[in-house]
Structures are given as structure tokens and as C-alpha cells.
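Excerpt of the complex: some chains, original placement.
Residue numbering begins at 1 within each chain, and the chains themselves are lettered A and B in the order written.
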Amino acid sequence: MSVIDVGILGATGQVGQQFIALLTNHPWFRVSWLGASERSAGKAYSEATAWRLPALLPDSVARLPVENAQEAAPRAPKLVFSGLDSSVAGEIEAAFAQAGHIVVSNARNYRMEATVPLLIPEVNADHLALLAAQGAAAGWKGRIVTNPNCAVVVLAMALAPLRQFGLKKAMITTLQAISGAGYPGVPSWDILGNVIPFIGGGEEEKIETEANKILGAVKNGRPVEIVNHPVTISAAVTRVPVQNGHTGSIAVALDQHPDLDSIIAAWNSFRGKPQDLELPSAPPQPIVYLTEQNRPQPSLDANRDGGMTVTVGRLRRCPVLDYKFAALGHNTIRGAAGAAILNAELMHREGLL
Amino acid sequence: MSVIDVGILGATGQVGQQFIALLTNHPWFRVSWLGASERSAGKAYSEATAWRLPALLPDSVARLPVENAQEAAPRAPKLVFSGLDSSVAGEIEAAFAQAGHIVVSNARNYRMEATVPLLIPEVNADHLALLAAQGAAAGWKGRIVTNPNCAVVVLAMALAPLRQFGLKKAMITTLQAISGAGYPGVPSWDILGNVIPFIGGGEEEKIETEANKILGAVKNGRPVEIVNHPVTISAAVTRVPVQNGHTGSIAVALDQHPDLDSIIAAWNSFRGKPQDLELPSAPPQPIVYLTEQNRPQPSLDANRDGGMTVTVGRLRRCPVLDYKFAALGHNTIRGAAGAAILNAELMHREGLL
């Protein structure tokens, strides 16, 4: 198989670095172009960025020049991953899509657009059908595909197998890792030995709306559209002094009342297209129920299967709703860069690149 | 006013140390007797304990001998505070009560007994009426009075002013500090940079039952009894790397639908007997609503008014229940030693010592 060149928008940021780390030794994709803000343009990547990951920066990327990504770049490859901050992603991603690029984005800007897939490949691979209508709707030659907010992905994956039981309501309190805030992100003075019961940027609103689209069904009309899942969601977010891994304390109301084992079986047996197609970044079992009574835990479970598995535990009855449990996912892998890479892998295998 | 001598059961533990720290310079009470396990008996307190609080151990207590507290101690004063572990509190506290002591206990063992007050003086000072029946029911010459679990006190205080709006349901996810687990408590390997979605000892069950008793009404019959408040509670607990201060992410359903300002006013104006009587440990305003969008926070708010104030913030509508908010209290002060001392202060002013 020939190698596919990819570019990274926002290459020097926290998510951009994670893209580079995850794409090192990727069997299909090779990082060959880097875009960042004007401040970095013209420098070699190793000079433009302060590398902050334990994974070593590969020499081949360290030497790449960084280009100004304020506008579409003629030398950028067709496929570009975007780790741009939402304050600039709107314009830049549109410019790249207009110029014919496939933008696989982690930014929030286009997630809720009617013709932009908000994708978790195990859950709603069929939402890629929206792409057929996107060009006409947006006036783009290329396309934009998005992945969910880093807290939403944990919730939506845990809820997906519960749809079969008549999912009606979900409440979540999140305990979110600091890496979710990017870099420099949360000042250490604010979070060391502390909890902050708030995250800016409309975090709770995103959780309360994105999951409905992700869990929604494709309605084949002209054009194709997504019918949102009717589950009512309430989110309360907190920041905790954890490096990586968003934990959710979740309660749900269901129409049916399956026994606990049936719910656990639904999680453990859940599979999707990434597993069928054996995509390189696909975890063998996307949702793993842990039977120990004190799991999942970020420091023990967030990196499972390269950070692409969502772990769930402590399923029990809820006196107010019906069931409650804990769920965990790696926020910068399953919740950001890894999610986007899995999206691109799916699109490649579906012939959409 | 003459000084009242007090003893401390479990004096060498985490809560015992907190009792000593809080009683230093207390205007009414003077620590004059210390009980601990056989291992410590006979030693001076400074040798028997490894003092672990920033507050300096007062010399007068450092020199006190520690007595074996496996059985009632003739030299112990009438009033004893108990910071005993629940594994031994049952027998020892009963022995002391039988021998005529007033045991003001932080242990969970007798909290749910029908004739034992489970007291938050601002909320249910009238529950002291149970004491009249306790002697006959238990066959004790003395009495036992208890304070709630350290997570319950935050929830129960935040809910108390909401009873007027028809409180029906409450869901809470806690983010609990490590000091709640005593000493040595949680191994650092387990919690540094981590979250544990479980706390042993029936923590969730305690939260789901104790609040109903605390919020309940006195029914004057023969004997007097408490009619539990009917609110349905669901709790999910987590441990976080915070030194002191339990945070709760709380949602409630109410019969009435007051506007947000009415709820905030209900919290801010809430007062009880400790404020009326100007008890030494009473905070001027037991519940304080913080208007900043990212509060309350353990490192900024847990020590407010000596750790006796519960702070609340982020009140907003809940799409699933009716309202949601965050609440915080100092777990070893308002949730343990400070709570017991406030109980004793109330009893003293009510003539019950």
C-alpha cells in the first residue's frame, strides 16, 4: 500500500503534538506538512514547538518546516488533520475545505453543522453519508469531518449500546484531566490539590447537545440528514488534578429495565466498523467493563489499547434514575487526536479520501 | 464560666488530632483526658502520636498520658468526643454511655439508631429531643449523640433550605478529599494524579440514608421519634487528590419551581440555633452562595470561617431533574471534629451536658 501524506493544522499545540506522536510509525499515514500560526512559520518544527510529550519527537518531523496556516496552503496534502483552537478553526478549516482538502478536525466549530459528520466510527460510521450533501450545502470542493468533544466521546460511547434498551435520560458529572485544556491551559496554582467545578467554552452545553447528534439516525432524504437521538442529557463538569483521562459519573433512565448483566454484555460485545475493517487505530474491544469495584481509574486504565478503549465500571441501580456507573476515556487520544485518526482511517477504507 | 473538661476517644487518629487542634483555646472546653488503643496506653500523647497537622500540638496536650480506651475509663470526664474508627466504636462508645458519659461521636455506628440524634445543629437541633428516650431504649446512664458522615453533611446542609420548595429527589456525585479516609488512609500510589470512583465502608449507602434522617421531623409521641424526610437520594462517590474539602456535584427535583434567586436567597438566609445562640464554633452564615462561576473550590473555600461554612455555587437549571449546583464543605472540620464540637456546644447551652 502506498503511503498517504497528511498535514497537521495547529501542529505546535497540545493536540497537534499528539497527532504527531500517534502518527509516528502509522502504517498508512505519513506526516509531511505542518501548519501553525504566523509566529511559527518558517521555522523547523523542532524550533517552532516546545515538545511536551513523553514520546520522542521523530527526527523526520522535527526537521519539517512549519508553514503559516492562516490561509489555504498549496503545498499541503489533500488530507489534513486539524488540532486548531476553536478561536481560529472556523475560518481556516473552511478555507482548506474550499481549496479541496479533506479536513479531519478536532475543533468544535463545525461539529453541529447539518452536513458535517460528528463521528465516532464505532457508533455512527453511517453518518459519513452526510458528506454527499456537504459540498453543495457549504460550497466546498473538499470536506470537513469532525470528532466529538473529549468529554462527549466517553459519554456517547458508553450510551451507544444502551439505545437498544430505550435510552431516555442521562446525567453526567465529569472529572476532567488538565490536558483537555491545552497548553499552557490550567495554571498549576488553580488545580494542584484542588477541584474546579467549571470548564469554560460551553463545555456543559457541548455535552448536552453533541451526544444527541452522534447517537442519532441517518434519514435518507434529499438531502440526507441526521435525526437526533431524543435522550435528554444533563452535564456538570469539573476539572481535577489528573494528567490524562476524563472520568464520568453517569446515571441513566431507560424504557426497559434489563438486569445488570445484560447491560454489561451490551457494552462488552459492542463492536463497529473499525473492528470489522480492522482499522489500524481501532481497539479490539471499544468498550471494556471492568469488574473490580474501584475501576476505571485514569492512571491505570486511560492508556488501555493505546488510549482508544473506553472503560466502564461500577454498574449499579440508581434510586433516582435507573442505573448508574463510571466511565473513562483518554481525552487527548480517544477524545481528540486518536479519534480524528480513526475517522481518517475509516474514510480511507470507505474510499472517501 | 467554668471550664468543662473533655476527653477524646481515638485521640491519636486523624479525627482525634483534629479534635485537639480545634479545641486548643476553646472558650468552654479543655482537653484533659485522652483515650486510644492499647498500643498507645501509658505513653505521653506526644510520644503516642505522630502529629500530622499544620497547627502546633499544644504543650498541655502533648504531656497528657494516653489511656487504654477499650473499656470505660473511670478518670475520663463526663463529656467525651469520639473519633474512633467504626471497627471499634460500637463497643467502646456503648461502654462509655453505659458508664454515664455523654459521648459526642463522629463514628457511624449509632447514627441510624432510632433514639440517637444524628445532628447538624443548624438543621435539626430539635432532634435532641430523642435523648429523653435514649436512656430507656438503650439501657444507658449516659447518652450518645452523633454527627453525619463527612459527605452527608455537605449534602444535607445544602438541601435543608430546599425543603420549603418541596424537595423530592437529589443526585450527588462527590469528589472527596483524602483526609476523609483517615491515616494512613489512601496510599499515594493510588491517588496521585488519579481519581478513584469508589470509597469503601458503604459510603454511598450512608449518603443515601443519613440525609433522610437529618432532614426529618420530630414526631412527639411516646416515645419521641423522627419521621424521615421522603427525599430520594442517589449518590456516586469518588476520591480525588485533594487534601481537605469534599465537593458535591448535586442535582435536585423540587415540587415547586422557584426562580434561581429565590433558591440562592434561601441558602444565604439560612440560620439555625448555633447562630441564634452564638455558639463558639458556629459560622456566622452557615451556607454561603458564591457568585463566581468557578466556585466553590477546596483550596480556596474549604477553610472559610474555620472550616465550618458550607459553600455553594453554580446554581442552574438541570435538563433532567430541575436544578443543579456545586457544594463544598471541610470534611474533617464541618464533616467531623468541628461538627461534633458544635454538637457539644449546643448541648451545653441546652443544658444537656
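Everything that follows uses one rule, which is that a contact is a pair of C-beta atoms (placed from the backbone, for glycine too) under 8 Å apart; a residue touches a chain by one contact, two chains touch by 3 or more.
It should be emphasised that the depicted structure is a prediction, and the values quoted were computed from it without experimental measurement.
> Looking at 2 placed copies, how big is the full complex in copies?
Per the structure file, the complete homomer consists of 4 copies.
The rule we apply is simple: only the chains that are shown with their structure count from here on.
> Through what angle, between 0 and 180°, must subunit A be rotated so its C-alpha atoms fit those of subunit B, rounded to a multiple of 5?
Roughly 180 degrees of rotation.
> If you average the CA atoms of subunit A and of subunit B, how many Å lie between those two points?
Computed value for the inter-centroid distance: 42 Å.
> Touching subunit B in the complex: which residues of subunit A?
It comes out as residues 169-171, 173, 175, 192-198, 208, 232-234, 236, 238, 240-243, 245, 247, 249, 251, 253, 293-300, 313-314, 318-321, 324, 326.
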